[in-house]
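Of the protein chains in this complex, one is absent; all others appear in place.
Take a look at chain A:
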Amino acid sequence: MKVEQPSDPPLNSCVDQLVVPGDTVLDLSTMSNQTIKLGEGLRQDSDKISVMKAGKLRLSKPNKYWVESSHKRYVPCVEDTILGIVVDSKPDNFLVDIKGPTLAFLPVLAFEGGTRRNIPKFEVGTLLYVRVVKANNSMNPELSCTDASGKAAEFGPLKDGYMFETSTGLARMLLSSPTCPVLEALGKKLSFEIAIGLNGRVWVNASSPATTVILSNAIMKSEFLSGTQQRIMVEKLMQKLQ
């Protein structure tokens, strides 16, 4: 029985299509401009670019390619803003769970105006909004509660409220600009605070528990709905609230 080798697809036909691991999406020898930037999920095998993760292939002109996929687990990446939960504290750093393969370290001095004299005391279970500073596959990721210039900028512990877990794809959609339709529609009728972590954790804080429940249900249900469907869903929920 003869097995046919899959032929290489023509250039740019795979962009915005579903790709699976093993697909060859680009052949550098047939391309005119050979400088391309590979993002997540793509790998170079001499002249061929093949896919490592299932998802949609995306292109950002002129030459950035990556695979967008949604997972329940998070792979730490530098400069991501995420929600972590304190698991333990050591003399030099806090151990924080970020839904990744390993625990992350949050140095005890990584706060605005942090010195050895005013080390914050976080109990086990505290929810923190943090930024990933270092992330590579052989070491535990390092976090920080300041932005790149050293200012606090909303990072730190989140008090009250309710945290629920989502997939990483939904978190990215909620953070996209222009504002995600479901958040816009909810924001017109209800008042609440929200923090979204790219690791698939969302925190909402509203004045009453009923509002919190509506918010979390609306957000969790909106993952696979289009913009219009999200607005309709929010309308129906608001009517029930009345």
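Everything below uses one rule, namely that a contact is a pair of C-beta atoms (placed from the backbone, for glycine too) under 8 Å apart; a residue touches a chain by one contact, two chains touch by 3 or more; residues count from 1.
Basically, contacts and distances are computed from a predicted model.
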{"item": "Undisplayed chain, where the name is taken from the UniProt record, one of \"CST complex subunit CTC1\", \"Arginine-hydroxylase NDUFAF5, mitochondrial\", \"Sodium/hydrogen exchanger\" or \"Exosome complex component CSL4\"", "value": "\"Exosome complex component CSL4\""}
{"item": "From A:S46, A:S177 or A:Q242, residue that would touch the chain that is not displayed", "value": "A:S46"}
{"item": "Residue among A:W66, A:F105 or A:W203 that touches the chain left out of view", "value": "A:F105"}
{"item": "Contact with the hidden chain (one of A:T30, A:N63 or A:N136)", "value": "A:N136"}
{"item": "Positions on chain A where the hidden chain makes contact", "value": "44-46, 105, 134, 136, 138-140, 142"}
